[in-house]
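Certain chains of the assembly are absent from this excerpt, and the rest are unmoved.
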Amino acid sequence: MKNKPVLRLGLPKGSLQDATLEKMAKAGFNISVSSRSYVPYVDDEELSIRLIRAQEISRYVEHGYLDCGITGHDWVMENGSDVHEVGEFLFSKVSRRPARWVLCVPEHSPVKSVKDLRGKRIATEVVNLTKRYLKKHGVKAEVEFSWGATEVKAHELVDAIVEVTETGSSLRANKLRIVDELLSSTPRLIANHTAWKDKWKRHKIETIALLLKGALEAEAKVGLKMNIREPNLAGLLKTLPALRNPTVSSLSQKGWVAVEVIIDEHIVRELIPAMKAAGAEGITEYPLNKIVY
Amino acid sequence: MKNKPVLRLGLPKGSLQDATLEKMAKAGFNISVSSRSYVPYVDDEELSIRLIRAQEISRYVEHGYLDCGITGHDWVMENGSDVHEVGEFLFSKVSRRPARWVLCVPEHSPVKSVKDLRGKRIATEVVNLTKRYLKKHGVKAEVEFSWGATEVKAHELVDAIVEVTETGSSLRANKLRIVDELLSSTPRLIANHTAWKDKWKRHKIETIALLLKGALEAEAKVGLKMNIREPNLAGLLKTLPALRNPTVSSLSQKGWVAVEVIIDEHIVRELIPAMKAAGAEGITEYPLNKIVY
Amino acid sequence: MKNKPVLRLGLPKGSLQDATLEKMAKAGFNISVSSRSYVPYVDDEELSIRLIRAQEISRYVEHGYLDCGITGHDWVMENGSDVHEVGEFLFSKVSRRPARWVLCVPEHSPVKSVKDLRGKRIATEVVNLTKRYLKKHGVKAEVEFSWGATEVKAHELVDAIVEVTETGSSLRANKLRIVDELLSSTPRLIANHTAWKDKWKRHKIETIALLLKGALEAEAKVGLKMNIREPNLAGLLKTLPALRNPTVSSLSQKGWVAVEVIIDEHIVRELIPAMKAAGAEGITEYPLNKIVY
Amino acid sequence: MKNKPVLRLGLPKGSLQDATLEKMAKAGFNISVSSRSYVPYVDDEELSIRLIRAQEISRYVEHGYLDCGITGHDWVMENGSDVHEVGEFLFSKVSRRPARWVLCVPEHSPVKSVKDLRGKRIATEVVNLTKRYLKKHGVKAEVEFSWGATEVKAHELVDAIVEVTETGSSLRANKLRIVDELLSSTPRLIANHTAWKDKWKRHKIETIALLLKGALEAEAKVGLKMNIREPNLAGLLKTLPALRNPTVSSLSQKGWVAVEVIIDEHIVRELIPAMKAAGAEGITEYPLNKIVY
């Protein structure tokens, strides 16, 4: 008897773990982590989940211990892992900005550009990225691995740091100044080259990517429904952003149509007043789980 | 170069903070509070948020430090602030009742009406409201500011208290009896008079009010969809409360129509059995984010 | 003046409490528990809620202190309560499996079947169920009531235990082996026989059952909407499981129709790729509160 | 090779666990509980600790699975266990009062004595104690096992309860009235009869009892040291309670002696002012770990 095939998927343990499991649940894969087992439960028998530090996932995907994994582009680069990139995602609902690895110095440091770091000492979690960056700029400097709390070191222990930031607020709070950006990074679904060539595994990976993308799209969108008199329809449609066609359906009530659109949640605050002005009635906004175009 | 205009909005810090931020998010304004900064982040560049005690917001709106703010009607009254009231909201989903400031005494106190308080001592957080109330009734009594835990004082330290309550359960638990109600209060959006005259600011304030109202409406409503044979439609429509017209749309399947209504969540438990009895099939209830009529 | 009738409903206190209150809220009954009162608040004046240990509910329904209650089938059996069973529910979203009371021994125990327990000692929370089970198999053994942490006892203090499990993972973690299953149990809505004969109470109980069932159904389902060209409709419909008819409505745009279906969330991951392949566009998935067929 | 002998000691799991482990540590036995193992670590190779519900300990001591254990006198009685009682302890520093199992009814219940319970229903965790008590008074009533939250039941579900209390404050808060006391209970060190006859085990058990008693004594005592002129010594000694002799030692400084006494902490607040008045100087109070007379 042949075994059922299983796809081994690595997800980031630690600070990104909860967000990732929540996104996976939205995509339709419910995962529960138990303190008693290192293999989380997932309600899909074709999947086997492993929780591994984001920093290490690309390494184990490359070696083939994992078929695929979700990790940051930064750690793929830091590890120099040779993997197939399947897709890119944006996880953070609030900022929707990528993570950026930046070279920082104290606000009043004389260092103005990477050139000023010649002969200095730099602390960072991404030693390889930093060394490559310095080499590219022809700067010789000492790079040391930092086990954490890197921001604090910039004031006393080293001359500069390379640290990750989303909005820059933590850096400002530590009175640091950004000198340069080394890398901008977003979460990626990556696959082992061999797994990607396997037809069954590739189809499974692509399904995960499709559903995850659909779930992430849906987080930033909402549905709007409204009724409007037919003569006002054209005016209403002009208020809408250039989207795929809204769904217009006829109502039993003569002279009225129902309009339904999916729009970016961000523009709702401008659109609803405009729609009302255009004659829309009974505007309702509802949440979405997934969108697949 | 001219700066972009910004509206300065005060939101209540403390016990109402989480509820208010949640409502604002439903209205489409995502706000995140950081322990490192006293200015919260909001994903709308036209807004600048300040978190201030509900007790103080009206004062700063009146002075013009804030263009507008959300606070209770009670504190506007206590401060005697001269501000423009833009709208009234009901925040609490469970009780949907306003907060009431009431005059209380211990269960077995001889005090039966405000008249009996002549020469007594009253503790309260709303000293001005209480003094005005006593004056209106021609009663001279001592009013002292209470820093909190006012319920407990009524039994030993003072003769009566003026305290806020929603359902009265905390008063009952403290064995207190309500003698009279001084004021019933709901959250309000208030604006500085000058800001309200500024065209751009007024439009922005009105948009916030519209969306917030839409989000609060939606909390208490749900959408219902169902299919029904056309001959049964009239019977079904009779089960519905006198609402704006339900949306009836024709289906491809001959003789059937789809009906969609937005109704108060509270009556769902009576309506669904009635609709089923009227011939509705495949009744589904779905959540709403906002409703704007 | 006659009092309004009230239905007294018992809900399980303790580990199932939060889940039960959440399901009741989805069914449309918002209940809030206060530490100051033993009678929870519910936003339905026709209901009076009592929180009682799941183990005891059937006893108080039988005696008539409660008109009805939600509890596990296992405790109805353990107590041997004579009550009317109104309906069965599945609460756990993740596993959707019933709870099972199983006879367990340590992995390396010589006990292979219930017959091997002759003269041994068994610890359990369900003493009556266990005694009946032993009697049925003609085995004489000592059964003692366990106040908790029963799994641990199997290794030292007793020879076997009868314990409840859903997925078996806690048993495996304790290195226990399942010998036999005594009973499989799901949550039930049960009613007192007299209350069930009262017309008003029975109607009220049936409404609760209907709405609760609708809410539980909805947890495992989602709505899908999409647009498709009419010629592709037949192909699309073939991808769907044999369900009640999907709702197909005509769009204003010539040659296109809108399709809406309610499906099991579990098959979304297979269905969406298939629908897309069949020509569906703008597929959106949305959440449901309730489904009543 | 012969194994080293080991004494198996059961300690109460749950609400008394932390207090018991703290007392054991004061007695000189440091125990650490790990979530990974059901056998706690203790820094004495001659001991093996088991954490078991207080309700069950006497049963397993009687059977011989445990050599000895610490549990309440109430549960020894409830279980009717035939064990050797080694010693009695008082754990609670604040109240130092024993736990009392009392028969309670609602404040306004007509029940005035146990006789009034004829034909009624009583809920309790101590079914056997209650049945024996009723039998002693010749009262026939139904006794049912309560899984917890017994206080609440007295108002609706049953006619009376038998519940445990220390200060009575929880009963008063639940508006219950005490009708009678069934049993007063303190923690006991109990031993299996066979273990008690084993010379090595008995010596070990007695050592534990001695040190635990010494540690508990010390909790309620303090040491006082002071210097005093010899002529004032007699006066000082009169202020002291009739204790074992205080330690009086001569000082190098002529005419002065040092006095050291161990006294009940409770009387320090009266004694220190009195000692000062008697001429004592440099009075210092210091804490004790153990006292063994």
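So that you can tell them apart, the chains are marked A, B, C and D in the order they are listed, and the count of residues begins at 1 in each.
Heads up, the rule we're going with is that contacts are C-beta pairs under 8 Å (C-beta built on N, C-alpha and C of every residue); 3 or more make two chains touch, one makes a residue touch a chain.
In this text the structure is predicted, and so the values were computed from the model without any measurement.
Trainee: Copy number of the whole complex, given 4 identical chains are placed, is what?
Mentor: Number of identical chains in the whole complex: 6.
The working rule: only the chains that are shown with their structure count from here on.
Trainee: Identify the chains in contact with chain A as well as chain D, in label order.
Mentor: The shared contacts of chain A and chain D, listed by label, come to C.
Trainee: Regarding the chain B and chain C pair, does the interface count as same (over half of residue numbers shared) or different (under half shared)?
Mentor: Chain B and chain C contact each other through largely non-matching residue numbers.
Trainee: Matching A-C on over half of contact pairs, by residue number: which of A-B or C-D?
Mentor: More than half of its contact pairs match A-C, so it is A-B.
Trainee: So, comparing C-alpha centroids, which chain is the farthest one from chain D?
Mentor: Result for max centroid distance from chain D is chain A.
Trainee: Fit chain A to chain B on CA atoms, both being copies of the same sequence, and give the resulting rotation angle in degrees, nearest 5.
Mentor: So the copies are related by a turn of 120 degrees.
Trainee: Centroid of chain B to centroid of chain D, CA atoms only: how many Å?
Mentor: Distance between chain centres: 53 Å.
Trainee: Round to the nearest whole Å and give the separation of the Cα centres of chain C and chain D.
Mentor: Taking the mean C-alpha position of each chain, the two centres sit 43 Å apart.
Trainee: Name the residues of chain A that each touch 2 or more other chains.
Mentor: Counting only residues that touch two or more other chains, chain A contributes 249-250, 286-287.
Trainee: How is the touch graph of the chains shaped: line, ring, star, complete or other?
Mentor: Looks like something else, not a line, ring, star or complete graph.
Trainee: Determine which chains touch and list them pairwise.
Mentor: Contact pairs between chains: A-B, A-C, B-C, C-D.
Trainee: Applying the document's contact rule, which stretches of chain C touch chain A when the two form their complex?
Mentor: By the definition above, chain C touches chain A via 93-94, 167, 169-170, 173, 222, 227, 249-253, 258, 265-266, 268-270, 272-273, 276, 281-287.
Trainee: With touch defined as at the start, can you tell me which chain A residues reach chain C in the complex?
Mentor: By the definition above, chain A touches chain C via 27-30, 32, 34, 36-37, 41, 43-44, 207, 210-211, 214, 218, 223, 244-245, 247-250, 257, 262, 286-293.
Trainee: In their shared complex, at which residues does chain C touch chain D?
Mentor: Interface residues on the chain C side: 13-14, 38, 50, 52-53, 55-56, 59-60, 65, 144, 146-149, 152, 155-157.
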